[in-house]
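With one protein chain removed, the remaining protein chains of the complex are shown where they sit.
Right, chain A next:
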Amino acid sequence: MTNQQLNSGNPSVDIEYRRRKNAEEMRYQVISFSLMIFLTLVAFASVAMKDFTAWFTMPFILLLAVVQVIFQLFYFMHMSHKGHEAPTLFLFSGLFVGLTGILAFLTIVWW
């Protein structure tokens, strides 16, 4: 799914093509939304059922959250499109600093 300017020299053909391309992309968006809802349901269900130990549930729901956020970033926020190199750099740099902070707080802060 690219997002470049498309030109055939014939405006009405271009518009028709772009309309269909946008509609097709919207279908992908709806599919990723249904997957996100599904992942949320699984996460809530695994906590509600109480059948699993915390050692299973905690990493499992964290993994579901990470997958869901990848959908959100790459589809809803279009990070899978071209021209998102700088945003990717910014976001992952922020994530790197932030995760280091979380690791530090979890290991050196105690009560």
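Here is the rule we use: a residue touches a chain if its C-beta (ideal position, glycine included) is under 8 Å from a C-beta of that chain, and two chains touch if they have at least 3 such contacts; residues count from 1.
Here, contacts and distances are computed from a predicted model.
In the listed set "Gfo/Idh/MocA family oxidoreductase", "Phosphate transport system permease protein PstA", "Cytochrome c oxidase subunit 3" or "Phenylacetate-coenzyme A ligase", the entry agreeing with the UniProt name of the missing subunit chain is "Cytochrome c oxidase subunit 3".
Residues touching the missing chain, restricted to chain A, are 3-6, 11-12, 15, 18-19, 22, 25-26, 29-30, 33, 36-37, 40, 43-44, 47-48, 54, 57-58, 61-62, 64-65, 68-69, 72-73, 76-77, 83, 86-87, 90-91, 93-95, 97-99, 101-102, 104-106, 109, 111 (touch as defined at the top).
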